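The complex is shown incomplete by one protein chain, all other protein chains being positioned as in the whole.
We call the chains A, B and C, going by the order they appear; numbering starts again at 1 in every chain.
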Amino acid sequence: MKARVHVTLKSGVLDPQGKAIEHALGSLGFSGVGHVRQGKVIELDLVETDRAKAEASVDAMCKKLLANTVIENYAIELEG
Amino acid sequence: MKARVHVTLKSGVLDPQGKAIEHALGSLGFSGVGHVRQGKVIELDLVETDRAKAEASVDAMCKKLLANTVIENYAIELEG
Amino acid sequence: MTRAIAQPITPELVAEHGLTADEYQRILEALGREPNITELGIYSVMWSEHCSYKSSKVHLKKLPTAAPWVIQGPGENAGVIDIGDGKAAIFKMESHNHPSFIEPYQGAATGVGGILRDVFTMGARPVANMNALRFGSPDHPKTRHLVAGVVAGIGGYGNCVGVPTVGGETDFDESYNGNILVNAMTVGVADTDRIFYSAAAGIGNPVVYVGSKTGRDGIHGATMASAEFTEDSEEKRPTVQVGDPFTEKLLIEACLELMASDAIIAIQDMGAAGLTSSSVEMASKGGVGFELDLDKVPQREENMTPYEMCLSESQERMLMVLKPGREDFARAIFEKWDLDFAVIGRITDTGNLTLTFKGEVAGDMPISSLVDDAPSYKRPYQIPAARPYLDPHDVPATNDPAEALLKLIGGPNLSSRRWIWEQYDHMVMADTVQRPGGDAAVVRVHGTNKGLAISTDCTPRYCYADPVEGGRQAVAETWRNITAVGAKPLAITDCMNFGNPERPDIMGQFAGCIEGMAEACAILDYPVVSGNVSLYNETNGKGILPTPAIGGVGLLDDINRMATISFKREGDVIFLIGESNGHLGASLYLKEVIGGNEGAPPPVDLEAERRNGDFVRSLIAEGIVDTCHDLSGGGLAVALAEMCMAGKMGAKIELKDSPLPLHALLFGEDQARYLIAAPESRSHQITATGIPATKIGRVGGERLMIGGALDITLSDLQSAHQSWLPAYMA
Partner (left out) sequence: MRSAVIVFPGSNCDRDIAVALQQITGGPVHMVWHKETHLPDVDFIALPGGFSYGDYLRSGAMAARSPIMREVVSRASDGGPTLGVCNGFQVLTETGLLPGALMRNADLHFVCRDVGLRVENADSIFTNAYKAGQEITIPVAHHDGNYFADSETLDRLEGEGRVAFRYLDNPNGSARDIAGILNTKGNVLGMMPHPERLIEPAQSGFGGGTDGRRLFESLLNALVTA
């Protein structure tokens, strides 16, 4: 099974990268671009085939390592 | 309209972050995790309401800035 | 967190803001009415321990702050000393303990950002960063994660901004398990005729906001820093601030560019309690009022309330008072650097801080009540009785001195910190002439042959055993470290990290440390020019070791006459300067090798410090000696090992007959001592009346041999010393 974890900054948390990209797009002449945010995606190949178990295990990975839950949210997507 | 750009490393390109995560998950006792890859998601708020135009414009942004096509692939998702 | 202006003020709300009933009564009296929620928030941050120093003020007054070279002592954003040729060194140290425990990367990063702003706000270009870190026991489950995050955060911020992080200290002790200490120091250099202060002046002059936009970051951060930790504050996860070092770099360049003109009347960074404390401090120092239009504040989020804007701790922001008519000139500079710039108010003659929001008055408070009427407490205190002297004969001997030495230099407290400093860019600016790993870092004053020597030190186990002696020792050790590179120590900054001041024993530790520090500063002519107090460093009623971290700065007249700790030439004669009494009370030998912790710390004889230090410095200045290391934790054996490792050269030491037991000679931590080395041809010059200088051996070979007691190869020393931290962090 494949898992995809999307890690995004909690709303209200400053996103310096997003801000800089927003600005750079502006100077490159792209107009009409509002708020830009940057997040991470982590893709994992799992041996586990049981969906519920996979989800629980990836959730534990997120809490322990993949996301910094003080400032980040995460969402898990399973495939296959 | 909202756009989401997924930027991932091309296969064959070394991914130190993915590898480090893979290793760290192993030492945290998570077993059964195969290959791990890390990518980026960039979320943009667009003023444009026409889907085709929005897509074209985001595609240009990717080529010009958001992705380094020597090492990265990108995929665009539009919403709303 | 969004609160309407009309929220009623209940006793619960008052308590939630960390204000006592008595303090609330003072607010009612100051205003002559009930405060609104914004005003309550403002009083609560201004009267917090962090901003008001209400528990510490009465003691801090005892510290000497003057010397002919002091341009600005405590009270401004940072201290300023004259370093000659029209240049000044500007420096300060600050804590970011609580935020770093909650989110180590961002907590440490924003700590660096904050202290940088304190320094460049005065007109200095930052030239060096230091970091003093204390973590819990290495076996504690959180420690590794905290070390990794804090080090990455300090590096992440400092490296990006482009200021070299040139040194620091790193301790591990279980008392910090639930409460790590992250103290960051910045040193900058300015022209003495271009130093900027925070006192606002000129009725009607514009008040200008520059930097990043304001968001809902760290609201209540300042009150958080003043409240004891409980298990659930980890759960509450207060909004942490995220640092943006890129913006900070732009802010430094933009501010320095504007500072080259005559447009600025006063400037102040927005630190803890952001807009509130910066405007109140500027107005209070200038004896004027401020009128701010909150609608003009650049905002990152929608629907922010006055409460939120006043209390936000968004980073990378500054407040300035400009000369009238210079707004456009200044705006052009900030726009060039892509930074926000907004005129948000003006100076008034009312003496009040007046806030307007959407056309209404959102707050109106006498500035004097926020500052001068802030409570000041003479908290009861009890300085713990000094522990009795521990006779070295009563301390168990080791039957294997070599193993004891390897254990010390290969253990958590004395092993190499290379794993840390290699993650810091310690060479950017190309003026680092003494890198981390020596006694003090030395940074060349750009374009000259002068150097600033910088060291941070504190031995908390001494402070716990005897606060007064520990306070003396912390100051003396920085003085010694700066002397050991050949520089003249000029002044210090401090970061006073203690537990809950409402407990008389903790307050006693504080008072005791201050007493010792004051004495050392006076005798060594080494005043305090800036500092910071961090109290309530405890978890579930258990305080940290008293930790008055000292950051010292000294001046090296000629960097070509600089000493380093490395042995340099085969055959050099090694001298021990100072008296050895084998003091093992509260020593590292006791802690790490024997597993004890009793006894008085080594006494600090400040007159001897001065004599011995002045002598060593003169030898370096005259070019007689270029190899020097002070003795500290682990004593003679550890210092010798460090000199061998740094120079990749061995040494052969003869031990003379002594009434002291061997383990006390090797590992005793007597103060005021140095090891120096010089070629035979110059060694006859190493004598002076009244200074104990003993020839103890020679440099050479591939092993460290001490009498018949100990014989270790360099490579065994190296592998013990280098491996602990990387292995722990792997």
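We take it that a contact is a pair of C-beta atoms (placed from the backbone, for glycine too) under 8 Å apart; a residue touches a chain by one contact, two chains touch by 3 or more.
Please read all numbers here as calculations on a predicted model, not as lab measurements.
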Omitted chain - touching chains that are shown: A, B, C
Sole contact to the chain not displayed, among C:Asp118, C:Asp244, C:Glu308 or C:Glu592: C:Asp244
Omitted-chain contact residue, chosen from C:Ile559, C:Val604, C:Ile653 or C:Ile706: C:Ile559
Touch criterion as defined above, residue of C:Trp337, C:Tyr589 or C:Trp724 at the omitted chain: C:Trp337
Contact partner of the left-out chain, one of C:Ile90, C:Cys160 or C:Met517: C:Cys160
Where the missing chain touches subunit B, by residue: 12-17, 19-20, 64-66, 68, 70-71
Sites on subunit A contacted by the missing partner chain, in the whole complex: 16-17, 20-21, 24, 28, 38
Positions on subunit C where the hidden chain makes contact: 152, 155-156, 159-162, 244-247, 249-250, 337-338, 421-435, 438, 444, 559-560, 562, 564, 566, 568
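One rule holds for everything that comes next: only the chains that are shown with their structure count from here on.
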Computed distance of Cα centres, subunit C from subunit A, in Å: 36
Cα-centroid distance, subunit B relative to subunit C, in whole angstrom: 41
Separation of mean Cα positions, subunit B and subunit A [Å, integer]: 10
Shared interface positions of subunit A, touching two or more other chains: none
Of all residues in subunit C, the ones touching two or more other chains: none
Touch list for subunit A against partner subunit B, complex: 6, 8, 18, 21, 24-25, 28, 30-48, 57, 60-61, 64-66
List of subunit A residues in touch with subunit C within their complex: 9, 12-16, 19-20, 23, 68-71
Residue numbers on subunit C that touch subunit A, as the complex places them: 102-103, 105-106, 212, 215-217, 237, 239-244, 246-247, 300-301, 314-315, 338
